[in-house]
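Below: one structure, written as structure tokens.
Every protein chain of the complex appears in place save one, which is left out.
What follows is chain A.
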Amino acid sequence: MKFAVKATLALSILGLAACSNPDKYGSGAVGPGGALGPGGAGGITQGSISDPNSPAYFKQTIGDMVHFTVDQSTLTDQARGILTQQASWLVGHPGYTAIIEGHADEQGTREYNLALGARRASAVQEFLISQGVAGNRLRTVSYGKERPLALCSTEECYSQNRRAVTVISQSAMGS
């Protein structure tokens, strides 16, 4: 029996995919630390963290990430505080769109964790919409347990991995 190996590099054309490279976790194209490391996701961290109009301000001063308790997708008070500021920034910067990534810790089976990450991303999306961000500027994706941020196998790391990250990019969202 013989198998021909064929590269499957062709990306589907998505309106959303144009600039934000949603497949940033693939090989090669990933910067150090993936999306969350320096220079990740197409240079969206440019600008000063003290310049309220800069993506760096969104990412680091406001915070692009919220965390969840075990197996839950309910937003904590702390998460709501961060997301309220994210929403306010997005409302004030209509040129940006966002992909909300949901993640889970490794204490779960692969497919369930994909669904759980989607729940978390969706909870963030709904909150941002409730705060006035247009729904068509937001899209969600789940990485399940595939892309942990902290690598140890204790609650200290798990609590960092149960997260939703709002990844902004300056690109036109498909209608």
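In this text, contacts are C-beta pairs under 8 Å (C-beta built on N, C-alpha and C of every residue); 3 or more make two chains touch, one makes a residue touch a chain; residues count from 1.
Operating definition for what follows: contacts and distances are computed from a predicted model.
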Legend entry - Hidden chain of the complex, named as in its UniProt record, picked from "ABC transporter permease subunit", "Tol-Pal system protein TolB", "L-serine dehydratase" or "Succinate dehydrogenase subunit C": "Tol-Pal system protein TolB"
Inset, instruction - Identify the residue among A:L83, A:L128, A:V141 or A:I168 that touches the chain left out of the display. - result: A:V141
Legend entry - Which residue of A:G63, A:G81 or A:G108 touches the chain not shown here: A:G108
Inset, instruction - Identify the residues of chain A touching the omitted chain, counting contacts across the whole complex. - result: 1-12, 14, 16-17, 21-23, 25-28, 30, 33-34, 73, 99, 106-112, 114-116, 118-119, 121-123, 125-126, 139-143, 146-149, 151-153
